[in-house]
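Part of the complex only, each chain left as placed.
Chain naming follows the written order as A, B and C, and within any one chain the residues start at number 1.
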């Protein structure tokens, strides 16, 4: 699992001081971006240098507890590797309590092509240390 | 069904001219807000005057075709009414082709309370003309 | 002057029901995008087909009155054309009262180049009907 801490900002919150859900989606997406950078495969590298990407086919969010301005949210990402696709599963906790969970189903696809391609071995090997046992 | 047209903006798009998915989530959320305003129950009225809201418990997005800057996207919202909850189902099309679909599962909840309350009759009646047969 | 109406959404507002200022900046930027599309020169056309753009060198915002969820904000854009640059000036009103004003100073620049180029005549002619006398 890869983890990062997201601090909920005042500009993320509504009239009850609760985070607007599109701001939660921003934080999930940012986490996927941080993970790809952490493993040495930032999205701009895969797109520009390698000629493929991991476009999203589905995203799902379940909200358990509201988040407030100032909350320190530990967002964990676990990649679940298929042959031509990868699912990023997220769990977000504040002081141990589950705030939201989510997943992003992504496929591996050559830029401009239709259909999926196998995940290249080097990318697979970079993700595997973060996968669940 | 309630419908609105969302134009994909340059600032919504990535290096391939394709809309970033958090911007699509923004457009879905904006559509729910426009719908509530259309039926005379904007979120700020339910929260401030009526003392309840429709917090989100789950959101799901399926992406069928990429969206490009300048695309005119017809986003349709259909409410599916339960006793204490409502599901907003979305279908988004460009020139008739499905671009993405989504749903938001919402519960009716008094401000500050736990657990769900029945959807008030007046709100139910305002939504029913947009529900599927 | 080009005008559009921006409705402040619940997801744009803070704990006092007042619009977060980054959401106002989004609305200003969206207005410039709508204007360029209106005159037949959307940003994606200038970039992709014409090989130049109007990158921003300065932006300024003055906030006169807070905006609330549900406010219908008439945002006016007036282009002020120089030889190699253009300033978009904005005034935003709710029921006639000034809410905020802003400007964006943009230069005309070939993609990938340094320094400014003259604004092409066709783009200039498309903007002129919206300029102040």
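We take it that a residue touches a chain if its C-beta (ideal position, glycine included) is under 8 Å from a C-beta of that chain, and two chains touch if they have at least 3 such contacts.
Computed from a prediction, not measured in an experiment: that's the story for all the values here.
Enquirer: We see 3 chains here; how many are in the full complex?
Expert: 4
Rule of thumb we're sticking to: only the chains that are shown with their structure count from here on.
Enquirer: Have a look at where subunit A meets subunit C and say same if over half of the interface residue numbers show up on both copies, different if under half do.
Expert: The interface is built from the same residue numbers on each side, given that over half of them are used by both copies.
Enquirer: Name the chain whose C-alpha centroid is farthest from the C-alpha centroid of subunit C.
Expert: Between subunit C and every other chain, the largest centroid distance is to A.
Enquirer: Between subunit A and subunit B, what is the separation of their C-alpha centroids in Å?
Expert: 23
Enquirer: Return the distance between the CA-based centres of subunit B and subunit C, expressed in whole Å.
Expert: So the centroids are 27 Å from each other.
Enquirer: Express in whole angstrom the distance between the two chain centres, defined as the mean CA positions of subunit A and subunit C.
Expert: The computed centroid separation for subunit A versus subunit C comes out at 32 Å.
Enquirer: Mind pulling the residue numbers of subunit A that touch at least two other chains?
Expert: 15-16, 20-22
Enquirer: Across the complex, what residues on subunit A touch subunit B?
Expert: That would be residues 15-16, 20-22, 25-26, 29, 44, 47-48, 55-63, 66, 111 of subunit A.
Enquirer: Once bound in the complex, which stretches of subunit A touch subunit C?
Expert: Where subunit A meets subunit C, its residues are 10-11, 13-17, 20-22.
Enquirer: Would you tell me which residues of subunit B are touching subunit C in their complex?
Expert: Within the complex, subunit B touches subunit C at residues 7, 9-11, 13, 17, 26, 29-30, 33-34, 37, 42-44, 48, 68-70.
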